[in-house]
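Shown here: the complex without one of its protein chains, the others still in place.
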Amino acid sequence: MTTPLLSISGLTKAYPGVVANDAVSFDIMEGEVHALLGENGAGKSTLVKMIYGLVKPDSGAMALHGAPYAPPDPHAARKAGVAMVFQHFSLFEAMSVAENVALGMEEPPRLRDLATRIKDVSETYGLPLDPGRIVGDLSAGERQRVEIIRCLLQDPRLLIMDEPTSVLTPQEVEILFQTLRKLSAEGVAILYISHKLEEIRSLCDQATILRQGQNVGTCLPRETSAREMAEMMVGSSFAAPERASRAPGEVALEITGLSVASPSAFGTALKDIHLSVQAGEILGLGGVAGNGQDELLAALSGELPSDAGAIRLNGTPIGWLGPTARRELGLLAAPEERLGHAAAPDMSLTENAFLTGAQREGLTARGFIRWTAARAFARAIIERFDVRTPGPDVAARALSGGNLQKFVIGREVLQRPRVLVVNQPTWGVDAAAAAAIRQALLDLAANGAAILCISQDLDELMEISDRFGALNEGRLSEIRPAQGLSVEEIGLMMGGAHGMEVAHV
Amino acid sequence: MLKLEKRPQPSRLWTWVTPLLAVVITMLAGGALFAALGKDPVEAIATIFWQPLFGEFAFYYRPQLLIKGAPLILIAIGLSLGFRAGIWNIGAEGQYIVGALTGAGVGLAFYPTESVLIFPLMVLAGALGGWAWAMIPAVLKLRFGTNEILVSLMLVYVAEQLLAAMALGPMKNPEGMGFPGSRNLRQYESAHNAELITGTGMHWGVVAAFIAVIFAYVLLTRHSLGYHIRLTGQAPRAARFAGVRPARLVLVCLGTAGALAGLAGMFEVSGPAGQVSIDFNVGYGFTAIIVAFLGRLHPLGILLAGLLMALTYIGGEIAQSNMGLPAAAIQLFQGMLLFFLLAVDVLTNYRIRLARREVA
Partner (left out) sequence: MDMGSISPELLLASLMVAATPILLAALGELVVERAGVLNLGVEGMMITGAICGFAVAVNSGSPAIGFVAAAGGGAVLALLFALLTQVALANQVASGLALTLFGLGLSSLLGQGYVGIKPPPVAKLDIPLLGDIPFLGRVLFSHDLMVYLGLALVGLIWWVLKYSRAGLILRAVGENHDAAHALGYKVVRIRVMAILFGGACAGLGGAYISLIRVPQWTEGMTAGAGWIALALVVFASWKAGRVLLGAWLFGGVTVLQLNLQAAGFAIPVEYLSMSPYLITILVLVIMAGDKSRAPASLGRIFHASQ
């Protein structure tokens, strides 16, 4: 029997109030594609941060090629041949591709030589990339290429990939997988983190499943059904959202020729968007991150003003109205970023309930706040949406992601919107909370509200939308009925492979 | 090794304990400083904090508490609204000077006419002057996106030069035998901000300060404008999502702060100071920044912090004359207070823990 490339035994890491990893053990063999599977909050990130030297374990040990391995920092991990592609947070937008790559290397060559090597590697692996471009101007898929190339330039023995496909179209995913298979054939081990079961079944040789910080089992993904893996991951089964058949009513929200510039430096401008949503209908908008999702939500919530006629609510032009006036008319929104955008982290749930509920719930009287009414509204949200919290006086940041998201969505749903716009309603939320939120959206539509759901989770969109469209570089694709759409068709609507090409194997 | 660990929510207890803790640490560090200067630390601290309140001449010093505290509180209340919203007006000293100039200017223009209308007019002019001076950074910020910190501060230096120009030029007392400085408004009944109750130090500025405290308290705890101010400071994106117009807040916060600072300047020039002179401003506009933070940007906290800071001014003067403690030592003492406050403030949002020994 050969020595495993990386052997993990009994790794434990505790944070105040939560054990992120509880005696986790498993092995990764050379050239193996090993899946690390688990829900949000199962402890996947903490585990890979320990392997990459960002976090020190409380106890337990690791061995690389049979020798003890305890990297004090990422520099040591990289020197040992461990590389990591992050899901977020590791690129510098205002810097060039070459500078970004140099920052992730231990002994980078001079920038000019580095640029040549970037070109070489990017051609070999079918990941075209111009070393001189500024990262802030790149698409999400291209940014990921920067991260991958940064790793490949150091000849890694183990490549960690954290949810790499969440920023890719289906076509791009297929190309990435070919690159990864090529690497694995060259003997590189890949630790692949995901919660997407079909992906893991098609790519990985081995899977380790984490639940609440514990290793609850391993399996051979090719021989295990997605359903079995899901049960190991979640631990219990819960009701899939129910979808009542409904007859769409009149057009509630209509967007015609909406074009606005992005307020942020590296944002995406919206270009000539046309769409309409009928009462009782859910319109799902897919697309890779950074293709105008935030801007569309801001344009609809009223944070980003546009021409009056570009947006109509039940026929009334509202493009120039601010958020408050739009809420009064019945157009409500829930942005992606929970902490800092949808809710103020340090304020209590009561204060956060007031944040958007002030007008429609009548929480003010001549400018003065009716705190008793606001608290009652917060309580109503907490009860109706099963938000787990000691009470409405708790600060928003003290809630878990799932609970805060239930609060944020519930806050809008309870205000009886005529049109509700949500962006990434279940991002980073555990499966049970996600199911509850999707059910709430379906129920709201069933009661006659028009819903525009922007999401990067295609499974979610297919589950709840009546019609589907995709955002790509600020433009909106044709909108088609969701039923019967194939993955290929969806991928093409999202922009296809964005100029990526298959690796030259 | 010590490690910081973020609390799930800000600690209410520490919110109120930290200012007291900062005062205690400052007393200790200040004591060490005074000892280093060759003074008896216990006596120095006692002179500063005890003498003005309970000493032999307390009857004289206690009214001073209100006289010195009122401008600090008035200015700090205005600043605290902006600081809460993330709008950094640090040019209150300039707004204070300009308010004094416009207020005194109106009074001097009417000299020697006597009328009950003159003083209210001066109050109005003082507030307007400070407001207008604060509108410069506000409008530049909104129109061009300039940084209000730098602009408001530059305007302090401009105001100081303006003050000198006025004291030596247009406002100079024609009967002052060539000395710089304006007529003394205390000798001009209609323009005199006199003591309301003899021997208490209570003048109209003190009344205004108390009104400002109550007004700010109601605004911040009960009114939606106050809520929007707090929201903007804590989460600017959430504020825009809630429908707050940031431009309006900039105007309101800078305008209020400017008007209150202008009022403070006007009450000072027509009362305790008496005249426009080159050295009229003594740094209340900057000390008020310390007061605002020490009071945790909370109106009641500012009331207490303002009185405490006034105490160090008065006590400092006593220590200066009785013990020969340099005036600069008091200034340093006040600076230390803000320092320690900011340092211990971390305890409100973070817990300090002993990190377990690292296995690696």
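Quick notes on this structure:
Every chain is named by a letter (A and B) in the order it is written, and numbering of its residues begins at 1.
The rule we apply is simple: contacts are C-beta pairs under 8 Å (C-beta built on N, C-alpha and C of every residue); 3 or more make two chains touch, one makes a residue touch a chain.
Here the structure is a predicted model, which means the values were calculated and not measured.
When the full complex is examined, the chain removed from view is found to touch A, B. Only one of B:Leu20, B:Leu117 or B:Val346 touches the chain withheld from this view, namely B:Val346.
Among A:Pro74, A:Pro170 or A:Gly302, only A:Pro74 touches the chain left out of the display. Within the whole complex, the absent chain has one touching residue among B:Thr15, B:Thr146, B:Asn184 or B:Gln320, and that is B:Thr146. Although one chain is not displayed, chain A still touches it through residues 15, 46, 49, 53-55, 73-75, 77-78, 86, 89-95, 99, 102-104, 108, 265. On the side of chain B, the interface with the absent chain consists of residues 4, 6, 83, 88, 90, 140, 144-147, 149-151, 153-155, 157-158, 161-162, 164-165, 168-169, 286, 289-290, 293, 326-336, 338-339, 342-346, 349-350, using the contact rule stated above.
Going forward, only the chains that are shown with their structure count from here on.
Note on chain placement: the centre of chain A and the centre of chain B lie 47 Å apart, centres being C-alpha means.
Listed in rising order, the residues of chain B touching chain A in the complex are 5, 8-10, 222-225, 227, 230-231, 234-235, 237-243, 245, 356, 358-360.
Those residues of chain A that touch chain B in the complex are listed here as 16, 56-60, 70-72, 301-303, 322-324, 327, 333, 335, 337, 340-347, 351, 354-356, 358, 364, 367-369, 371, 394-395, 397-398.
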